[in-house]
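With one protein chain held back, the other chains of the complex are shown just where they sit.
Presenting chain A:
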Amino acid sequence: MREQAGRSMESSIYAFVKRYSWRQQLIILGMSAVLLPLNYVTLELPKTIVNRALGENATPHYMGYNFDRLNLLWLLCGLFLAAVVVSGGLKYIVNVYAGIVSERMLRRLRYQLYEHMLRFPLAQFRRTSQGEIVQMINAETEPLGGFVAEAVSTPGLQGGTLLTTLVFIFVQNPILGMAAIALYPLQIYLIPKLQRQVNQLGKLRVQQVRRNAERISETVQGARDIHANDGTRYERARMAQQLGEVFWIRFDIYKKKFLIKFLNNFMAQFGPFLFYSVGGYLVLQGSITLGALVAIVSAHKDISAPWKELLAFYQGAYDVKIKYEQVVTQFMPPDLRRASRLDGDANERLKIETNLKVSKLSLQDENGDVLLENIDLEVELPTRLAVIGPAGSGKEDLILTLAGLHVPTTGKVTIGGRDLEELPEAVLGRAIGFIGSQPYIFAGTIYRNLVYGLMHEPVAPRPNVDEEAYKRDLSESRLSGNTTLDVEADWLGFDELGLTKPAQRRAEVMRALDLALLSDDVYRLGLRGRVGKALSPESVERILEARRLVEERLNQDPKLRRLIERFDQDRYNDNATLAENLLFGTLRGDDFDADHLTQYPYVLETLARTGLDKELMSVGLKIAETMVELFADLPPDHDYYRQFSFIAADDLPYYRALVSRAQPGRLDKLRRADQERLLMLPFKLVETRHRLGLLTEDLKAKVVAARHDFREHLPERLIDRVDFFDPDRLNEASSVQDNIIFGRIALGQAGAQQRIGQLIADIIDELELKPFIIEIGLEAQVGVSGSRLPVAQRQKLAIARAILKRPEMLIVADATGPLDIGEQPQVRDNILKEFEGRTVVWALHQHEWARDFEHVAVMDHGRLRAFGGYDEVMAKIEGPSAAPTGEAANDRADELGNANQSDAAPVAEAADRASHAAEEGEPGGSTQSGEKTSGTARAADSKEQRRREGVPASPAE
């Protein structure tokens, strides 16, 4: 694969096909060539059967032998059957083989595109949209695969057939041969041209239809005003005109489309016309025999089919060629990074020592705008280097270049004499750690994301490997030019860090979490995580112990008691789902979901027996109505479906139809399937959370009654499936927290989460359960691009990831920005302390922080404005611009708006503060606001500081 990535992509699809599949193409061609005579035989034999075995004047001999007619019939039929079977079987093989070839080529092409994408300079991702890239790799390559399968065989076979027949005709008579192909040039010229026009018109039609759609929706939205202004006549006229447009386009399409058809037919028939006229003339003249003419006419019939195929192929090939070129050009930007970036020697190690040297470094973006200009800088390593400057000063670009992520336009960056540009990622990406602002978090668990920095290559083969299947996958990968690295293998490079034992690894992960102040967050996720089955008896015992302690504390403190609704056999729990209330437990199994409850006939029976079904069905209908209304405009992938909806996005159309069809009073008239779909909905209802006001006291009482009935009659086979709430046992499907409190935290009680959280935290500390719960939390899913984690947690996760990786040099963009103001300094200190003795380069927002760095580089408009120790540099840049800028004043004004409308600090005081701020801040003017972010940050910071210290923002007048 190494050399694979080194190659650039073929510039045309033919070159691509030739390079990677010429052998396979020959095989396809060969097999197809064998098929031809077989096909011929299957056409020929029926004729022979009729003529020789059945016909009036039949002569029952075949291949030189004489038979009696019946035997000949059997023989010929047998041969026919054999020919059909063999040719069918061969066709099957050819098709499958061609399919495999095209799929391999497609896989190779997609993989190559993906690999090229990984070599894009980061700027390229700004030039091309994500959607475009996805579309190109996935969808636009699709037709190319189909083409590959017939790239050689179609022109080869159809062309061959055509040619043979033509030769036959020419041999009979050259003049008639000329006649047969007389119109071909015209056809080749004319038909594609017309076809292109038809395609153009088709596009036009689509546009027009879209315009119609706009008009219609405008009418829908503006209905009120159309009526109020008596605009219906005008709107109708406009609509009529637009429909007319579509009509005329269609009219043109029909004319051209059928002209093509006419021409094709005409040209096909023009041959026979010439044969009969010219040929007839020749026969009458005696130049050729009648037999030959008949043979030519029937031969001509055989060439029209391959000719059509060839024409179609020719047209298709043109499209495919263009498409391929379009896609490939997109993936070969001029500044594509060298293939050796991805595949260079991984065994090399970059020593972060002697010095970091930036010489004559300039960087331009894709528009030629200068981001960095002529920067020279040298520091001895290891060191701490702070880069400061306002936003847009180039400090982020500088550190990205230091991390080897930006390619310098001119100049270079060297570490210990090694040019970063020359080093493969296998070396750079391990020696250098990078924490950016807005780091990307990958879908999966928190743990996966934490160890992402260690997953450079497989360190141990996958366990329990199915040799057969694995070998097959591997050889297929090779045949398609894909990498042979096994994604299922163990990729965790802990050994490299000297962490060989599970306990050491665990401890290190915990330490990284602690340093990034992420432990508490993960702990909370752990509390929300499911207990699952895989708990040691000891852990179970300790959670139950925690449960007992909670009960004790609750009994001591009635105020706390109010915040938890515990599970009680005889009471409806308003903070649990209706399903949990009915079962007084949960269903065992990994995918327990209230949705599945109606799949159990026994559940339905219980509902029917207790008379709950009708009521729940009408509750279900009301829920469906509300959901259909609430989620009408949300796109199907919106997170709200997961968080809030009773109905999955895919099912929404079904329920929409159901809601409009169902009549509230007569739900029993619905089909059974519909009834069950309605019954499903209330099961997820949590009264205090959803506030739909659908659960009456009466209904709740009935559910509790049904609960007892459910348990009493529970059939043998279901006993193991239901996990009842039991004070002395854990519930697998519930979260750790719910298991500890044996109930639910009451929703809608101020501070309930915090206070109960505190209670649990105390007890967990007492029992030393915290690491165990953090480990459950590490398995929490973070959602697509980490969407389930708040921004601050994503940032901390990236910090922990960088710490765990233990790079020799850490490069940090404003990594603490999204964190809580109170946590920022601590995280910074933790990082600096952790990297004591190693190199840290940090682009800082807060200038004061630079005090802790040996070197400070001040960036301004892409240039290095000052460089040196903190005091030295500050002396150079501080001065007239020390006063807060206009933005600080705006900030205050904001505060005023805030106070004015809401938090209601005394309006007068706030106005006073704001006006004062405006006075002292005005000279800078708001025009600078864009560039002076750092000034703002500082101002905001000091504002915050004053607030914390309780000092009023402005001295009393």
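Definition applied: a residue touches a chain if its C-beta (ideal position, glycine included) is under 8 Å from a C-beta of that chain, and two chains touch if they have at least 3 such contacts; residues count from 1.
The rule is simple: contacts and distances are computed from a predicted model.
Peer 1: Report the protein name recorded by UniProt for the chain absent from the figure; options are "Peptide/nickel transport system permease protein", "Predicted small integral membrane protein", "Cell division protein FtsX" or "Cyclic nucleotide-binding domain-containing protein".
Peer 2: Per the UniProt record, that chain is "Cyclic nucleotide-binding domain-containing protein".
Peer 1: Touching the hidden chain in the complete assembly: which of A:Asp68, A:Asp570, A:Asp633 or A:Asp650 does that?
Peer 2: Counting the whole complex, the residue in contact with the absent chain is A:Asp633.
Peer 1: Using the touch definition up top, pick the residue from A:Pro46, A:Gly99, A:Gly291 or A:Gly751 that touches the left-out chain.
Peer 2: Of the candidates A:Pro46, A:Gly99, A:Gly291 or A:Gly751, A:Gly751 is in touch with the missing chain.
Peer 1: Among A:Phe170, A:Phe644 or A:Phe724, single out the residue that touches the unshown chain.
Peer 2: In the complete complex, the chain left out is touched by residue A:Phe644.
Peer 1: Which residue from A:Arg691, A:His713, A:Arg729 or A:Arg851 sits in contact with the chain not drawn here?
Peer 2: Missing-chain contact among the listed residues: A:Arg691.
Peer 1: Can you say which of A:Glu44, A:Asp319, A:Asp820 or A:Glu848 touches the chain missing from this structure?
Peer 2: Missing-chain contact among the listed residues: A:Asp820.
Peer 1: Write the list of chain A residues that the hidden chain touches.
Peer 2: These residues of chain A touch the chain that is not shown: 626, 629-635, 638-640, 643-644, 688-693, 747-751, 820-821, 893-906, 909-912, 914-915, 918-919, 944, 947-948, 950.
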